[in-house]
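All protein chains but one are shown in place.
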């Protein structure tokens, strides 16, 4: 297999045969993906807090109960552990559950069921009990929300054997990754960047999930001076940073990681082997964040090529703050550019 | 401040003035430390499942209820979330709680109270509500126990802002770190390496907690060819590996990290600046494990000195297995030595 | 759809709720109402990013909390207990600061106020109340903990664990459920199996009472009894105050998607302030002058809170780092330097 990335910026490709391209927000794209799988696979079920009549607090499940019935799309009582536990039992009875936990910070009460049960039932049963569960989790910050509504749990999930984890950064990929996650026979945590729910982009709903295998990253912008690696909402910020850098003649390659487990180590190494420098950017606190894993993978595979240590630009090691401090907590374009500068100026002591 | 480590192997130091040195197992040393804090601080409380009359499943709390009364040392019903939640409330009423969760894998049901409450209450209250809670967690594997009794949650905890995390590797340090954790005004997760509970070593119970600040690592064996970094039970395994390597003339430095948050980045960098090579060893699964953080810290601070990428030897990305497979899952001496060899033979491509 | 039950008639069933208490409750309920209205306005003006209204729950909150002893008791709120905060004398600008998103937990001092920081994890603070109460008994104190939660929260595992712990330890806790019939878009019928939160109490061997949560006197009496019991060492109890969330869940919510406007109207007609005022007019504990004065005071206070919270300074970026630990770490100091050099506005 080759670890190189197969897709340049999605927008740059022409529409595929049979393409149905519409302009939509990520929240609509996720809704469309749920419609696709509810239509195509009678075993799929959508449930969670307020996903029914309300259509979810972000309207991601808008109209699904109306269109697919209250048996396929239903509200649960307010208890996250039971939501995931129920998904495990449903999977054992042949269903393909797509539970939602309302917000990142409310996944914590479900961690036992996620780690000790969902992620392990297939292993524990020696393959007898598949767990094709897609756990949707509105994630990350940037919307000035109350406490527990702006957190990034990817490092926790990526560390759990038996889980797969992904996070889209734009509507097209949100559609594709969700269809792919639901079709995957393993449990997938699908992390939705809330801050990107609303921006509209063209989405080809005929785009197959199969054209990019699980675990593949994307180069959204090619460049030769350094590689920026990000996922979720930070991808957009990295693209902005790359714009600024370009004004100064610095060509940054931007990699959208997409799959946070498995991570596209070969793809990252290939990019960094060309650019010789890398900056990984995430919202979660720095220490023991997924940036450490990305940095380690890159360093292990491209040490000889690296001209400087991989830089990490991350949230600070503080609880996710309220409104006015949020922009000072999240990685800023300035911080990204400072890191780029440090890596460009690095001289081996 | 200097980041250098202040202590060579504890056993090599002479007894301090007023020393009360006895041979004891780590489980006895922890019991002794609990006695010390129960005696010296009337606000301390010890509670958890079966810690009272039974004295804990590992007898770590043996005799404490008898000697300090059922008000200071008491059993709880079987509910981990409430155990931690109760600790938060007790701290808000001026107590210094020392709850135990019976096993690593049963910390998951308490993760919400640990992350969303215990770790944040001080922050949320802008410092009004201190959380001097020491959460004791029998941890790590190596004892051929049932499922959920052999896991390593340090990466999860180290990622949580507001928590401190430590893990001793021998009886003396178990005593010292526990007294230090209890006296710390911040919440500390104290991870006990079950596999090391029984080996007896001399312990000086007059050793102050103050002689090594929170966050300091220890060089247990000096060496010049490469640095091995580990914590908990893997420290012992690294010391064994270093013995073998020494037979081949390879001098490995062994660093016991001790504090998993904050991590002694300066201390690590100082060691690696001398040895130019590092291997980090842990039991937890590789991906997004704390080894990634250790590797990143070392690489960021000592990139110029590094002759090879930091090697990681970790558990595989699989659920912690049952008995006969446990020795094949945990990092073996062979794997550690292979990694050492790789780092010694590394040539920049 | 649920409709309110009729106001009880006949002789006054709440003899303990005297004129002074009625007046105090009315004043504070009205103040809570006016602050609530100001808050909704502030959200519309963009000063608050969002707001959760307590409208309709003023009796459940104020009259219940009026039974607390602010010297020795301690309340553990969710995100909707503004009326409790008011009754306990919490600095209301500091409280409202949370809704302006100045600081998640609010800017008041929870320890001095004996009112824990606002808590957004549904069910999360309830075990804290139990721990606090266990600690209170251990030190021989006579305080009680009051644990607030909603009908939706009653589904969370933490509520069960906390009630079981409290009853096992006979801890002085009052579990105070405001059943406002809705948990965001989910009604009691699909949330609370069996239909009654109060009925859960029996399973733990503790008393459980459902009261008309819009009847200030009934709420006060039930709470006072539960506190008395707890203080006497007889252990915890559970009160279910039956009320209604007449506003949307929060200012971001749209109730037309899931509930009947008729139901809302019916409950608006059972406004706890109207009910209390009618009662006070009937028994003479409030005359026109009192109500007029209460209105003026409430408005004045609400405007002061509005002005205070609107003009409160934004927290400084150093606050990001200041409260993480009591014993700071070098790594956090290093990160603060990064913030200072690369982020500070």
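All chains are identified by letter, namely A, B and C, in their written order; residue positions are counted from 1 within each chain.
We take it that a contact is a pair of C-beta atoms (placed from the backbone, for glycine too) under 8 Å apart; a residue touches a chain by one contact, two chains touch by 3 or more.
Small disclaimer: the values here were computed from a predicted structure and weren't measured.
Just so you know, the chain we are not showing touches A, B, C across the whole complex. When you scan A:29, A:46, A:64 or A:88 for touch with the missing chain, the hit is A:88. Of the candidate positions A:185, A:199 or A:243, contact with the unshown chain belongs to A:185.
Which of A:105, A:138, A:162 or A:324 touches the hidden chain is settled by the complete complex: it is A:162. Among C:47, C:159, C:184 or C:239, the one in contact with the hidden chain is C:159. Taking the whole complex into account, chain C touches the unshown chain at residues 155-161, 163-168, 190-196, 199-206. Panel shows chain B; residues 49-50, 52-55, 57, 75, 77-79, 81-82, 105-106, 109, 144-149, 286-287, 316-319, 321-325, 328-329, 332, 334-335, 338 of it touch the chain omitted from the view. Residues of chain A in contact with the chain left out of this view: 1, 45, 71, 76-77, 79, 81-82, 84-95, 97, 112-113, 116-117, 121-130, 161-162, 164, 184-186, 214-215, 262-263, 265-266.
Quick note on the criterion: only the chains that are shown with their structure count from here on.
Comparing the CA-atom centres of all chains against that of chain C, the greatest distance is found for B. Note on chain placement: the centre of chain A and the centre of chain B lie 32 Å apart, centres being C-alpha means. Each chain gets one centre point, the mean of its Cα atoms, and the points for chain A and chain C are 37 Å apart. Counting only residues that touch two or more partner chains, chain A has 81, 105, 109, 147-148, 287, 316-319.
Along chain C, residues 103-105, 121, 157-158, 319, 324, 331-332 each make contact with two or more other chains.
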